[in-house]
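A single protein chain has been removed from this complex, and every other one stays in its place.
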Amino acid sequence: MTSLVSVDAVVLAPALAPVLGVVLVLVGDAVRPGRSRWALPLAGVVLVAGALVALRGSLGSELEPLRTLCLPAPDGACLWTAGPRTSTLQAAVLLASAAALALLHDGRAGRRDTAVTATLLLASATGGVAVAAARDLGSWLVALELATVPVVALVALRGTRSAAHGALSLLVTSLASFALLVLGAALWLTATADATFSSEAVAAAWADPDRRRVLVLAVTLLVAGLGFKLSLVPFHAWTPQAYAAADLGTTLFLAAASKVSAVAALLVVVSALVGAAPGPAVAVLLGLPAVASLLLGTVVALRQDDPVRLLAWSTIAQAGWVVVPLTAVSATGLRAAAAYVVTYAAATTVALAVVARTGARTLAGTRGLLRRDPLAGGALGLALLVLAGLPPGVIGLVVKVLALSAPVAAGVWPVAAAGVVAVVLGLAVYLRWVAVLLARPEPADGPGEEAGDTAHGRSTRVVVVAGTVVLVLVSALPQLLVGGLS
Amino acid sequence: MTPWLLVLPTVLAAGLGVAVRRDDRWAGALAVTGTGVTLLLALVAWISQSGTVVGHLPSLPLGDLEVPLTLATDPVRLAVAAVVALVATAVQAYSTWYLAADDRYGQFAATVSLFTAAMLLVVVSSDLVLTVVGWEVMGWCSYLLIGHWSRRPAARRAALKAFLVTRVADIGFVLGLVGLAAGARSTDLGAVVRAWDRPTACIDAAVVSGSSLGDALGACGAPDATLRAVLLVLVVIGVLGKSAQVPFQDWLADAMEGPTPASALIHAATMVAAGTVVLAGLFPLLADSPSARWVLGLAASVTMLLAAVLAFAQSDLKRMLAWSTVSQVAIMLGAVAAAPDGAGPDAGLLHLWSHALFKSLLFLAVGWAAVAAGGTAATALRGSAAAAPVLRAAFLVGFLSLAGVPLVVGGVSKEHVLATAWDGAVAGDGPGIVVLVVLVLTSAVTAAYSTRGYLVLTAHVRQRPTAGGVTPAASAVLWVLTVLVVFGGLVLLTGTFAVGEVSLLWLLLTVLVVGLGVAVALRGGFDRDPAEVLARRLTPHADRGLGVDAVYRRLVARPVVRLARVVAFLDTEVVDAYVRGTAVATRAAGWTGVRLHRGERPSAGVGLVLAAVVVLGLVGVLAWS
Amino acid sequence: MVVSLLLALPAAVGLWLVSGGRALPVRPARLLAASTAGLTLALAVLVAVTRPGVDRAWLPELGVRWSFGVDGISVPLVLLTALMGVVVTAHAWVEVPRGGTPATFLGCLLLVEAGALATFTARDAVLFLVAFEVVLVPMWVLIGRYGDARDPRARTEAAQRFVLYTAVGSTTMLVGILLLVLSAGTADLRELAGGAGAALAPGTQLAVAALLVAGLAVKVPVFPLHTWLPPAHTTAPTAGSVLLAAVLLKMGTYGLVRLPVATVPDGFGRLAPVLAVAGAVGIVWGGLVCLVERDLKRLVAYSSVAHMGFVVLALASGSQTGLQAALYANIAHGVVSALLFVLVGGLKHRWGSVDLTVRRPALRETSPRLGFVLLLGLAGSLGLPGLAGFWGELLAIYAAWRPADDRPGAVLLSCAVVAAVGAALAAAYALRVAGLVWSGDRPDPESPATPDTVGVERWVLGGLSALVVLLGVAPMLLLSVTHDAVAALGGAR
Partner (left out) sequence: MIHLVGPYLLAAALVGLGVAGIALRRNAVLLLVGVELVLSGGLVLLVATQAAGADRWAAGSVLPLFTITIAAAEVVVALAVVLAVFRQRGSIDLDRRSEPEDAP
């Protein structure tokens, strides 16, 4: 007996990279405490490197996923299984974390707690990467909480009164959802008698009425627990508070990296149900929150005047969109959800980076941005159109088409109908902002107004440019994104 | 010679006329040339051609509907085309003088050319679509011509009224023709007639061989007679509108607001007469459909007499001529309606032919006289024929013809109409008897107002009106027309119009009736206006067309505008309300959502989570256990 | 290759004008835009003659291909769109609305053109949808930014209403397309029209047809989904109105022909009576509103509703004649309404408003050329023979009178009668406008005369007028182009 499990460091690299980053930062901080200006750049480099490794994986094939941490021969199950979709999601998590770091770097130049920030963020990214590849209950739970807990601390770290309040909201919701997740995991184990997310076990459980009941309850609790991370209505209440309270970098992390990892976790659960559990049950469990998110998110976003809060409510609506294809419980639905969340994450990253760059606290603060600052204005406009799903943000439209095609194929009409309504309301939300961007800048809107935590730094600019390039590229060739998720 | 050649010159003249409209001389020359060439071509064809010549355009690819766009000429059509071209040439030549001072003469000349082209198209059309084309273009041109002096509110209103009234009637016309074409799956006139014609020979043979009529109809594939009657009635409605017959009669008198040459054209040879041409084309179907014949016959009869009476009582001589047109067109339509199956529509067409000659003469002459006298009212025109010798001759011949005195062209044609009506009355399957009776009455009234017109125009007055710079062209036009009116009856010798013999008895009857009318008119002596003597109290009502205009307004215009207001209101307040309602509802929902989340209490999130879990769990477990 | 160039040229120049070249001064910008539009027109003619195609993989996961090409149905629309591109960019010499930089304005025009061209050439259902959406944002900018300068609020509202209302339609259509594509297993419009769609179960066909018709009816617009159109037209700048009427509305009818009519004929057949009634009501409804409408631009917009009613009615009839009539009326309305909007836009530019209740010197007296064109446009609008509008409307009435065998004859017959009444209403409102604007008294010497049309505007109006007449006197030009494709559609039934 050589070892308990096989370990392939190259396959694990996307998760190991941030871990390495954590170690380096902690060691560095221990050597020269308080003088860790390099911590954030270092973390960024590590994250991008990890993302590149992960991207390599997304070129692979679905039939031969990257596997490691496999048990010896008779069992043969692998605790880490990363197909192309998983790899792409991991890359998205890492890149979004890097973007968040960039904003934090610009936003808190001169702060002393950069090492802590970097550590927390890297830890959370590790969790996000790991949860995507986890295929058993234990790793899944651990990775998920590793992704969640540091974020609470990150929000609280800002130290203001509202940050504390937001962190408290986030905390209590996350605690409750953690309890639900554990309970759900226990019920899952009870129902399927298997600690992995395997469709065979689910199919077996579904065949027995008693176990089916427990399984449905388990899925309910798991969806509820993940719904919190995804900001699905009704698990969304913390979102606007935490978004508005945190640093913009943290907000970006919450909005992008955290959402991608949550979706990755959800995909792990749902992919076990595909083909095993009949659609309608799961369709209702996922469909109700999805529809509620779509409608409530857009409707409330329509009345927001703070860009960050608007984006928070838009996140809630977009979370609904991510879940829409999952209601079909089909392989195409999984792909559509992944494509949607990646697109959403990219667009939101760009939008928040631009908000950080301008420091606007109200929509009016971005008035005429397209003329004052064509780069930022154009990037924001494109990102909003992607979120709205209108060309020239073609990718936004493509992923909406993908998202709707799953429920249409499965005949989940109420969800499709809600999607139609949400598209239109969403247009109202985002075009309202785009109209402000297009407007003639008022003379009063001088640069002097740009107070607050403006981040005119170079790294924010890099984020904006890189994000825009990604959006333009995948808009022109949607295959680049969608192909990596099959 | 392809029939398209008849239409082309005037179309070209119209097109080029728009281009050269600034230069009066060019415009005039072009217009006269266009119609003149057409006249020549028509005459040459009429003389040289014996049978039917068909001209094609590439047919329209329309799937299951065949639209061959055929034109056809035969001697009758060529005769009518010739007279149309003649009148148009006369009008064009005349208006070079009449409208010499007008700043929009060029437009006028081009419009007249287009108008002529449209009428020629209707005349030679052998395709229902082309008929509609000519028909509608004429309507539009009438709008432009009547409203030529658009600075005058009365002219604007008259133009609007003319177009709208005829267009409303055209609803029937278009639907009728569309229905006929739909039955035949073709718009070719021949195909339509074949498709809708009653296969009489087949039915008779079947009935003789012992089957019932119903079976015979079925066996022979006879078209639906009821539908055919409905369609023909629809077409007749359109014709009634364009020809200003009851109940659409009122627009034509108002149309006198247009320049006199335009009136001459509209009244004499084109628009109002076009209905006769169209119905003549559909005659084989019409003859088989008693209901359509009755509708047409009754409307024509009522119009004939009513218009004649109104004509007599008009205080304005130009309007008198207008009403006389209405009456005369009714005679043509009456002839078509009354003609029995064997007779054919040629009596009506012959009357069209002669009416074109004498009515254009009268209008052009009155136009000259009005220029000389400075107005068209009977009092103003009194004695104005003295302005020029040609006027005296023109009025004499014209009114004789209008009255239907034998030997002049109008008399010749009217006798044939009488004879046809008699045949129809004898055959007994149509409105022949009604038409006959009313026609006789109308003849008397017509003679009376013709006498009145002549008396008024040629009365002795102290001050002789001056001729007023008439160009030789204009007076030559009048002379030519006068001569043609006198000798036009000789057209019968060509054998173009297939009409029966007229016995001496009819001649005698006509003379008697006309004499009666003249005698009545002369009751007040030679120096007084007969209308003042006989119809003083009727005159104010007649001048207003018996107030039919108000009826139109009350029955059609006002309800439609009211309906339009209601619809406009509904459009913004009901149809659009759901749109605005959605916006309001969305905003309200957003407001509610914001209110619900205003507190941002940490505990609220937890509560929501628990509640949702309970609900979802219950739903899931209960639904799928 | 040529097709790609046809789409890429206006798109690329348009994108550059709204991004990199936004600061370009008006002279070079409009020269660039106009020459691009001219080149596009040349390419469109080339495409119409050679009929090339392009077909590449785009989204294999969804079976969507990057497939563009033309057939008899799309050729006239491609030409019309390219021509309107020239018209609107040339119109920049007449008037460049304020509200942003001229380059952005022109860029948006080119982007709308590119989107419309892509819509008309797309041979893939999903690609069609994407192209369909491309025009929304530039058009929204045109209305919202460059619209009527006097009323910013109305401008914003009209733009928002336009984009949201049509998005409701296009998203509904999206669901319909997805259902169609997923149940038929292909997104290729040729395959779908060639029998893949017709083979679907009746229930699916009906559902697909209902979704597609409901979605596209918004864009057409069909009564009662038309209320976005009048405000959009009223506030849009002249060039925007022209594109809206001549190009965007056509996308709706084109979509109706391409999607429900061609792919799910049985399902469409079951909906046809409803559509026919909506069309007929629209004809009369639009005509009646025009009788009392005060704003000339709104009036022309409502007349569009009436005219599109004829198109829809003809489509609903289901016969080949009906299809031909619909396609003809479609193009005819494009040309006539473009003419009227250029003209009315010019009047608004001159007068400041086009309120019909304000007494002004008659056009016939002060500016005969403008007056002539107005009269021509009105005559075309009322369906005068010899002008473009006539053939489509007459044939639409015929088609409704004699619909395809599977249509309820009585319903369509009543619709034909109503449509004929609507034609009379058209005469009434056209003459109402002529009476108020065209004819009238000589102006007071003091009242300012309306300047007559000169320069580019004159050429634009002249060209459009010539086209109106040409389409009227030579219908075979267009009918023979569409005939084969229509016959092929009929054969697929």
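Order of writing sets the chain letters: A, B and C. Residues in each chain are counted from 1.
By our rule, a residue touches a chain if its C-beta (ideal position, glycine included) is under 8 Å from a C-beta of that chain, and two chains touch if they have at least 3 such contacts.
These numbers were taken from a predicted model, which means no experiment stands behind them.
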Chains on display which the left-out chain touches in the complete complex: A, B
Given A:L47, A:A130 or A:A156, the one touching the chain that is not displayed: A:A156
Among A:L101, A:A130 or A:A185, residue touching the chain not depicted: A:A185
Selected from A:L137, A:L222, A:A328 or A:V342 as touching the chain missing from the view: A:L137
Residues belonging to chain A that touch the chain removed from view: 75, 136-138, 141-142, 145, 149-150, 152-153, 156, 159-162, 164-168, 171-172, 175-176, 178-180, 182-183, 185-187, 189-190, 193-195, 241, 244-245, 306, 308, 361
Chain B residues touching the omitted chain (full complex): 599-603, 606-607, 610
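Following the convention adopted for this analysis, only the chains that are shown with their structure count from here on.
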Centre-to-centre distance between chain C and chain A (centres being mean Cα positions), rounded to whole Å: 42
Intercentroid distance (Cα basis), chain C paired with chain B, Å: 36
Chain A-chain B separation of Cα centroids, rounded to whole Å: 77
Partner chain C, residues of chain B touching it in the complex: 57-58, 60-65, 129, 132-134, 136-137, 140, 143, 147, 150-151, 156, 160, 163-164, 167-168, 170-171, 174-175, 178-179, 181-182, 185, 560-561, 563-565, 567-568, 571, 575-576, 579
Complex interface listing, chain C residues touching chain B: 161, 165, 223-224, 226-228, 285, 288-289, 291-293, 319-321, 323-325, 362, 364-365, 379, 383-386, 390, 394-395, 397-398, 401-402, 416-417, 420-421, 423-425, 427-428, 431, 435, 438-442, 475-476, 479-480, 483, 486-487, 490
Chain A-facing residues of chain B, complex: 586-587, 589-591, 593-594, 597, 600, 602-606, 608-613, 616-617, 619-621, 623-625
